[in-house]
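Every protein chain of the complex appears in place save one, which is left out.
Chain naming follows the written order as A and B, and within any one chain the residues start at number 1.
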Amino acid sequence: MAAATVTPSFAPGRYVLVRLLSFLLVAAIAFVVERQVVPSLNNYDATLIVRSLLYASLAVSLNLINGITGQFSVGHAAFFLVGAYVSGYVTRNYFDSQDPLLWITGMTVVGGVAAAIAGIVVGLPSLRLRGDYLAVATLGFGEIIRIIVQNQDGKNLSFGGLDLGGAFGLNKIDKLTHVWHVVVLFILIVALCRNLLKTSHGLSFLAVREDELAAEATGVNTTRTKVVAFVLGAAMAGMVGTLFAHHEGFITPVTFDMSTSFLILTMVVIGGTGSITGAALAGAALKLLEEALRKIDQIPAIDLLGYIVSALLVLLLVKTLRRSRFGENGRHVFLSLLGAVALAGAVVKGLALSGDADSGYVRFVGWAMLAVGSLSILFIVVALVRRAGATVGERMLTGLGWAGALIALVGCYVHWFTGVSVVIKVSVIAMLLALAAFTTLSGHGRRGMPAFGAVVALFGSLIVVKMPVTMALHSVPFIEENLKDTLYSPNNLRMAIFAFLLVVVMLVRPIGVLGHHEFSWDLVKRMFGMKHKQQEIAV
Amino acid sequence: MSLLTLDRATIRFGGLVAVNDVSFMIHEGDLFGLIGPNGAGKTTCFNLITGVYKPTSGDVRFDGRSIRGLRPSAIAALGIARTFQNIRLFSALSVLENVVIGGFLRHRCTLTEALCLLPRSIKETDDLVVEAMKLIESFNLTEFTNWRSSDLSYGDQRRVEIARALATRPKLLLLDEPAAGMNPQEKQELMAQIRRLRDEFGQTILLIEHDMKVVMGICEKIVVLDHGAEIAAGSPEEIRCDPKVIEAYLGEPV
Partner (left out) sequence: MESLDWGQLPQQLVNGLQLGAIYALIALGYTMVYGVLKLINFAHGDVYMVGMYLAYYTAMQWFNREAMNPYVLLFLMLIISMVGCALLGLLIERVAYRPLRNAPRISVLITAIGVSLLLEHGGLLVFKTSPPPSIAQDVNVFSQTMDIFGVAVTQSRLVVFGVTVVLMFLLWYFVTQTQTGRAMRAVSHDFNTAALMGVNVSRIIGITFIIGSALAGAGGMMNATALGTPLTTFAGLLPGVKAFVAAVLGGIGNIPGAVVGGFIMGIAENLVVWGGLGGYKDAVAFVILIIILLLRPGGLFGSPVDKV
């Protein structure tokens, strides 16, 4: 029987020295970021770092409730809001610029406590509910809090004439947040969650997620555990809210509406419900993606529609092929053929571009495409000849996998010369490399390459199929008439993209990308095929 | 003095009286059997004792105080642990983690200590791990220590569940059909183990078992339920000859 070995997640790092070092490391990171990285960035890049870290922290805090304790909360933006508004209001009205560091620290505590109180108010009644009822109750509470704040404009609907700027929001909050504050808060939140999971306390949270009745019978007070998790998560979100408010300087209620809650939820779900690593990574990645999409040029509507239709077509084809008598192998061959066509297309396109006399950059890209495309085709041939895999399909996919790795590398290099923000560049490249490393190196060894190849092939097929599909779409009068001149800014579609990702992740891997896995050195070792050392327990 | 007393405990679900006026007493060191045909209300009895349901009328006393209306975790803290008829392990967690959670109610450190990973929380967790390892070893599950609990075989899962219950160091252990779904050999072993628990560690045990032969083999006192009502009580010999019991069992289409 194939049994997965679970490393005890809670075995505490028991060396005082290690923990001391990690404190020092945090301080060092914060220091380096503030002194070395931030000055060399422009304002926008700094903002990117702050926002992505803040959202990563938010995702980690929601993960404590949704992932670790298994309580499906969909109103997290409300606690974010409470922290932001309470601290923002206090700062705006009482800040005296004596000691900004002390002030912002104090405000973080204030925001956290305020959100914790909101957490108790929301959590105590709603945590009696389960599953989807809990979801709508928290959603409802979240919206109520937002609507109440939205009505506090000092006029007749406010409570006691409280003026929070109503729908226009609270402005002129002193911008006290430094990048290193955010780094420290992020590390603090992650560390708290991680620490918790290293003790038996953390196990009791997991027990509530796994089986409430059994947890009760084993002596875990589930109500208390749930409320504690909820309040902790809320408090963390409140602290994040504080730094957010003091970073932006200007907050409006819409920033904290249902779609923000959904966004945070999406991060947690995609990252892997219960995985701190997953939540943090997905949080940062999705936020950066969101910001990156703002910078991408508008896309003609019909092209976009073409992509969607062809994605559906490819999926459908793959599915029917797998069921047909060609089976798995047929699917592999089909995918790889489409991928190969895409590569050939790249060669042709590269040929065309490399002749461009006007732009050095375009010529450079053209040569790169030409080289990579031909090399990739060579890879496939080599893989076929060398019989790297059991079936023809697997061999081709292996070749494509190598090709994909190459393309990723060259793409990163070429990408480096574009005008995109450094932060986005670095993170996109890091993500690409991580994806490539993860799929190729992850535990399953020989299956890694073809698996990565399949991903590459899917993208390739998308590009191939898209061309005829788009042409067909152009020939449909209704679509042509309505969408001919329509352009979409990807920025407006970001939520659609996230939603799409969410649905796909749910359909393919309901447990989220990382599942319950946490980053640990053991995981890395296993990824690289090293023998996993049995946890030593001093008896 | 008796450890557990059911005093005319009754529970209704709508029109159905699932447990009807049931009274019995368990003393320290007893190996007590609760039997009856399917749907007799045995599991519901367990649920009454462990606080999953609150009796509609009647009382449950444990260790000299009424535990009626307490929440299950509080009852577990007082010293009643149980297993479930349809295994309820924390399936995504490892065997070790499952058993460690059993010891959770005995630990003293606060949440703040855990969040800051202060020495006491580390020490307590370590102690729990050590204890859990011993329990796991005594159930011959050492090789599965780090397995995902849902990957174990049915019989092993049952034993993990018993280990988890024992990790709470209960004064009274409730086992709901622990041998269900096991083959005769496994059954024999399990029963021997249960008996050893009692004989060597003085563990008080209340056992539900569907298989008459098994219960007769190891229990000294037995209560028979049918349709929620107590129809007989006594030693295995008395039960064996009781016409009402024979009727209840023979009348049951299996």
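In this text, a residue touches a chain if its C-beta (ideal position, glycine included) is under 8 Å from a C-beta of that chain, and two chains touch if they have at least 3 such contacts.
As the structure is a computational prediction, the values presented were derived from the model and not from experiment.
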- Please work out which displayed chains the absent chain touches and list them by label. A
- Message: Considering the complete complex, identify which of A:S126, A:T177, A:S376 or A:T470 is in touch with the unshown chain.
- Response: A:S126
- Message: One chain isn't shown here. Among A:T47, A:T105, A:N151 or A:T223, which residue touches it?
- Response: A:N151
- Note on the structure: Of the candidates A:V26, A:V109, A:L213 or A:L493, the residue in contact with the absent chain is A:L493
- Item | chain A, residues in touch with the chain not shown (by the definition above) | 72, 74, 125-126, 128-133, 135-137, 139-141, 143-144, 147-148, 150-151, 156-157, 258-259, 262, 265-266, 269, 301, 304-305, 308, 482, 488, 492-496, 498-500, 502-503, 506-507, 510
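Note that only the chains that are shown with their structure count from here on.
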- Residues of chain B touching chain A in their complex? 50-52, 71-74, 76-77, 81-82, 84, 88-94, 96-97, 100-105, 107, 109, 111, 114-117, 121-122, 124-126, 128-130, 133-134, 144, 146-148, 151-152, 164-165, 168
- Item | chain A to chain B touching residues, read off their complex | 1, 3-12, 14, 19, 192, 195-196, 198-204, 206-207, 210-211, 213-223, 228, 516, 534-535, 537-539
